[in-house]
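Note that one protein chain of the assembly has been removed; the remaining protein chains are unaltered in position.
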């Protein structure tokens, strides 16, 4: 399944802190666990699911700062979509660890 | 209107050239000019349109390498969405040029 | 030569406009034309040069918002580095156009 790695930056926030927006993103993701898995990293949010579900959920997340009064949002998305074998967030880490041990 | 800046990288291409995939992306964009404007830069493709149209067109573009036999695609998307004023690709360049002259 | 595609987003700007920061970025680039070529697009700044020059210039650009009182900066960099043949910003566009005509 494809995995998306997302940052959503509100522009014009008065203060440099954006953690309240990130917390809201996590809440919207909790409401979508029937169709996507997600994981928060120190730099972004990772979402795993069918491609159409990913795009649909990302569009919801991108709207969050606007509903909180922000007038401009910069969203960055990296999608890794591999179709020759089953790909999961956990599996990708395991593949790297196996390569490190074997070499 | 939001603007998206997209790179679609096919992984496992045997050769380092990806220009044939970029050319196909332009063709699909030509079929969507009723709803999006687009511009090719040396590093990416820019698309301007309603947010739902952008996501729909990006999903079409992301599929192109797969239909050509590629098994893995890395897509990178930057979205700039400003809603306090009309924002266009041309207008953004003009705003920077005006700032450079006035200072 | 490698090409870098850069966005530098100041966080905590009070207003949604960032064009004054982009204008300053262009000025610093004008002072570095002995070692890099650059081009402004509606979504980012492209810089072409030796890899060590690119990293050096990018670090200078990243500092600009801080010298203007901003306390947080989100910089995004895409580097395309091809070494089997001479690669330039102009040449990449021509390769795509040639592919579109021949197909």
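For clarity, chains are labelled A, B and C in written order, and residue numbers in each chain start from 1.
In the analysis below, a residue touches a chain if its C-beta (ideal position, glycine included) is under 8 Å from a C-beta of that chain, and two chains touch if they have at least 3 such contacts.
From a predicted model like this one, the values you see are computed outputs, not experimental measurements.
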| item | value |
| --- | --- |
| Missing-partner contacts on chain B, residue numbers | 7, 9, 11-16, 18, 71-72, 74, 76 |
| Contact footprint on chain A, counting only the chain that is left out | 3, 5, 7, 16-17, 19-20, 22-23, 26-27, 39-44, 46, 76, 78, 80, 82, 84, 88-90, 92-93, 95-96, 98-100, 103 |
| Where the missing chain touches chain C, by residue | 11, 51-52, 55, 58-59, 62, 66, 71-84 |
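The rule is short, and it goes like this: only the chains that are shown with their structure count from here on.
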| item | value |
| --- | --- |
| Cα-centroid distance, chain A relative to chain C, in whole angstrom | 25 |
| Residue numbers of chain C (touch at least two other chains) | 7, 16, 76 |
